[in-house]
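A protein chain is absent from this complex, but the other protein chains hold their places.
Just so it is clear, A, B and C label the chains in written order, and each chain counts residues from 1 on its own.
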Amino acid sequence: MTFLADILSTVFERRYRFRTSDKTDGRPLEALVADLIGATGEVSGVTMARQILSRYATLDDDDKRAFFRHLAEDLTISAPAVRAALETYEKGQSKASYQAFMEAVEPPRQELIRRLNQVPDATRSLVRMREDLLRLGRDDDALQALDMDFRHLFGSWFNRGFLVLRPISWESPAQLLEKIIAYEAVHAIDSWDDLRRRLEPADRRCFAFLHPAMPDEPLIFVEVALTRGVPGSIQDLLAGNRDMIDAERADTAVFYSISNCQEGLAGISFGNSLIKQVVTDLSIELPGLKTFVTLSPIPGLVRKLKKDGRSYDPADDERMRSLAANYLLTAKREDGLPLDPVARFHLGNGAKIHQVHARADISEKGMQQSAGVMVNYLYDLAKVAQNHERFASSHTIAASSEIRSLSASAEEALV
Amino acid sequence: MTFLADILSTVFERRYRFRTSDKTDGRPLEALVADLIGATGEVSGVTMARQILSRYATLDDDDKRAFFRHLAEDLTISAPAVRAALETYEKGQSKASYQAFMEAVEPPRQELIRRLNQVPDATRSLVRMREDLLRLGRDDDALQALDMDFRHLFGSWFNRGFLVLRPISWESPAQLLEKIIAYEAVHAIDSWDDLRRRLEPADRRCFAFLHPAMPDEPLIFVEVALTRGVPGSIQDLLAGNRDMIDAERADTAVFYSISNCQEGLAGISFGNSLIKQVVTDLSIELPGLKTFVTLSPIPGLVRKLKKDGRSYDPADDERMRSLAANYLLTAKREDGLPLDPVARFHLGNGAKIHQVHARADISEKGMQQSAGVMVNYLYDLAKVAQNHERFASSHTIAASSEIRSLSASAEEALV
Amino acid sequence: MTFLADILSTVFERRYRFRTSDKTDGRPLEALVADLIGATGEVSGVTMARQILSRYATLDDDDKRAFFRHLAEDLTISAPAVRAALETYEKGQSKASYQAFMEAVEPPRQELIRRLNQVPDATRSLVRMREDLLRLGRDDDALQALDMDFRHLFGSWFNRGFLVLRPISWESPAQLLEKIIAYEAVHAIDSWDDLRRRLEPADRRCFAFLHPAMPDEPLIFVEVALTRGVPGSIQDLLAGNRDMIDAERADTAVFYSISNCQEGLAGISFGNSLIKQVVTDLSIELPGLKTFVTLSPIPGLVRKLKKDGRSYDPADDERMRSLAANYLLTAKREDGLPLDPVARFHLGNGAKIHQVHARADISEKGMQQSAGVMVNYLYDLAKVAQNHERFASSHTIAASSEIRSLSASAEEALV
Partner (left out) sequence: MTFLADILSTVFERRYRFRTSDKTDGRPLEALVADLIGATGEVSGVTMARQILSRYATLDDDDKRAFFRHLAEDLTISAPAVRAALETYEKGQSKASYQAFMEAVEPPRQELIRRLNQVPDATRSLVRMREDLLRLGRDDDALQALDMDFRHLFGSWFNRGFLVLRPISWESPAQLLEKIIAYEAVHAIDSWDDLRRRLEPADRRCFAFLHPAMPDEPLIFVEVALTRGVPGSIQDLLAGNRDMIDAERADTAVFYSISNCQEGLAGISFGNSLIKQVVTDLSIELPGLKTFVTLSPIPGLVRKLKKDGRSYDPADDERMRSLAANYLLTAKREDGLPLDPVARFHLGNGAKIHQVHARADISEKGMQQSAGVMVNYLYDLAKVAQNHERFASSHTIAASSEIRSLSASAEEALV
């Protein structure tokens, strides 16, 4: 879909680019914004929207901050107007009074963002704009409130029902692939050759969620290895000289890297849909696959061991595994959820802690974060709903009996 | 784009269809709705959403009305909660207080609709659902208020930036073409042969807006004839035995039919974007095109003449043209806008009344509505913004001098 | 593939169409042909080729016959030249002597046809040209010899390796579908609605072979019904009110219609590849399918019964089945192959006579040709090679034991 979409949209953009004169008329950005919000139709709206986006793209951080501040302070709700509308509504609930209420409670900046989005390719620009906003608004309550409006609209626009799952392969457009290289956040891709090793072999797969309005921008992607048996080492899994197997012979699919791509979409969650969809698709394509696991880092392990003053030796396999299992099962935040962010994500999705492996990630980062230990989270589609439910309601963690006994032995060791 | 999209989505749907058991668990729809709104994640959400949509599809009108009433009455805002959130917000404007306010003012049914949309192909179902709502809620204030929420979300989802303009041709999928036949609202398409006559010849074009989430459903489409000179008869334009011309020889593009396709998207406007985009695209593809006009009906002419007690004779060309020009220029609604709905649409887009023709539509409907007269609205991209602005601000109607003098002669005739 | 191919080729053609002036220069067609064969390169070749094809398209039958006669008589081999080249080759077999031999034995008209094919879309025109040739050359030895050259080139161009198997569905381009309607040769398609009934339901499929150089022209297509059990009536199979089933529930795929589309490709066989490829593809898509059969006419049955003076009663089921089985097993041509052309085709492909059904085709044509009897040929991929081999080498017909005993009872009845 995207390839053709690209063609079409490229043609589209190009025409557009050279059709519109886009003479910005020198008026202040605030004036353009006021015009756009006040515009009675799309007739001049698109032209104004384009001008605002072009102008925005040239701003430095101070001017961007000023622009955001204008939206945050001047295009916000009016409390008296809300109160008045609410009172009218309470007196008589009708279409008219409800409509008036809806209008009063929605700040004009939401309509502004929607109108900016009329311009071809504006969605991408607006995601970038929110990236700026998040960066510039970190300690600024007004800008953070403004961000709630962006987030509200993006939640609607990037609804799961609008996303398209696409396999990414060595046949995908180079334009898309260079973004996979850039966005890989877990195990860095060094070069095009490295990328090829992750995409081209018969026992490798990659899947991404895309949005039709920015079809060459992956939103999130997952890299998958097809193996026989559950692997216990990321270096073995990615080794250049490993033995490849026919996809049909694999019994296990390993999700070894999941990367969010768009900082401007922070807080809009796609990850659990992605994994479950990929599990579904792969199990249809390759009926031989029986086990779906991750091979995941344990980013908080060493920090916690140090904080607790527990000694550890990366070379003592069984001890490391016990410590890791214990950490995953027992280390909690104040709200009762697991301390480890990766564990929170997968357990929240309904996965189960399946196995831990020592000396599984001997990279510098792997040794620093988790003394080399990695963990497999298991996705059993028949059980994810139940696991999720129990995790959500009572923070109960699904784990294999081996993980439980490993954890128990770590407890005993403490005594 | 759609063809490949279709392939992908078909594959997708099919898998989906046979993967999910979708055992509806017998609980009342209200209980499922409560569960879906209360769901902590997408894990079980998609399953519940699918169940609700499946169950909804089997309801009769009474049960649908009850379902809508539940949404309207039980999943609405709580005025006290809004008031409390507003007060907190007024006391201290922070991210937290703003977020609490946003949550209080949004009725839970909006989140429900968003969550229903997670299911593949749900967008289409939700558009159909609103079609039901509009039909069943005509005289029901609560349901009309509920409709405001659908409309609010659809306005966001079907934002111009997400629509794709596609040429529709005899090479388009039959699945799409049958909808063109079904939805044509102005000059009915009798058969596949009739459709072919409007799509296949070198001097005919058709364009539609599509949305990626329902790629085989046109939202609105326009049919175009390429001609030499501005035509003055719809029957001549559509005659089976007319002389065809090479597209390159045409100097005029005639928009002779514009049809909205989705009743469930009523009030979400695409029409003016469509025409302007098509004008832009055609003028690039065919630089020989100099004039872009409609050949439009005047649906309210006869009714108005009768109401005013003015005599008319369809065979008296000049008199009919005068009466029509006068009607278009002077007949107004209470709000000062033109009485004629087609005139309101095109003048609101920034078009100009260019020419009127007697005996231009001699079909039964044409004679009944307008005594055979039709009108050309002219789209001159260099002037639409200005025309639109003057129409919007002061209801000033752009018209050619010939139209003005025709109208004047009708005034004189009155004296 | 074709949809995008269409887009590209359409763009391509269109440009082409309006770029080339194609002023035919009034010279006789023979002169143009001589120029094209003599042309030193493609530079002017394409222009001349286009002129020849355009000119040919305007000829009446007499002129076409004269054109073919020119190719047949003037652009043929020279026996003395062949003999000379052969002698040189015999004296010393070298690259040069072999090349000279190859040039001598190939008539110049073959090179002419190849050069004509340089023009965009020429392949289609050349297939049409051979259609004319076959029609006009029926009783003309020279034109039939000329046809051997067309057939030789087409055999190379339409090699199995260049064909693309495509599912045809209700989502296919209308342009392609109207050809399915036109070309259906076995059970006529009455209307677009009738076509939809054969394509859209979940238990119907259609597949065609296409060639990339004429992607909107099916070469041959097969219509498939997915059923539970082997059906014994074409009217039941096609009934508008039949019960549809989910494709996944089907255990049998029924090939109920196979149609060659291009008369100009007569003698270039695709049929057996098509069925075997479709069997392979369907058994992957739908693992539940266990049986692949045809539901085929027996076009020569009644004629043979009449010739043999055997009485028959279409309402006497068992007797009709015996007669049909006996006919299929024993009626032979002089060369020892089955008399029935459909039987020859399927048995030659390695199929097996599986079952016969009385009152299976009660249409007028079905009653006339076969007194209502139809036959299932079974495609068992594990056995087609062996069946084919035995049929090819010793004319042994594969048949089920029931068919054999039915046939035997017809023999006894004769005694």
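The definition used in the following text is that a residue touches a chain if its C-beta (ideal position, glycine included) is under 8 Å from a C-beta of that chain, and two chains touch if they have at least 3 such contacts.
This is a predicted model, so every value here is computed, not measured.
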item	value
Displayed partners of the chain not shown (whole complex)	A, C
Sole contact to the chain not displayed, among C:99, C:191 or C:368	C:99
Given A:248, A:263, A:308 or A:411, the one touching the chain that is not displayed	A:248
Absent-chain contact - pick from C:189, C:384 or C:403	C:384
Contact partner of the left-out chain, one of C:148, C:182, C:239 or C:362	C:148
Contact footprint on subunit A, counting only the chain that is left out	3-4, 6-7, 10, 18, 170-175, 177, 192, 196, 216, 246, 248
Positions on subunit C contacted by the hidden chain, ascending	1, 3-5, 8, 12, 15-16, 19, 40-44, 46-47, 77, 79, 82-83, 86, 89-90, 93-95, 98-99, 101-102, 105, 114, 117-120, 122-123, 141-142, 144-145, 147-148, 152-153, 155-157, 159-162, 164-165, 212-213, 269, 272-273, 276, 280-281, 284, 348-350, 384-385, 388-389, 392
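Everything below uses one rule, namely that only the chains that are shown with their structure count from here on.
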item	value
Subunit A-subunit B separation of Cα centroids, rounded to whole Å	35
Mean-CA-position distance for subunit C and subunit B (Å)	47
Two or more partner chains touched - positions in subunit B	3-4
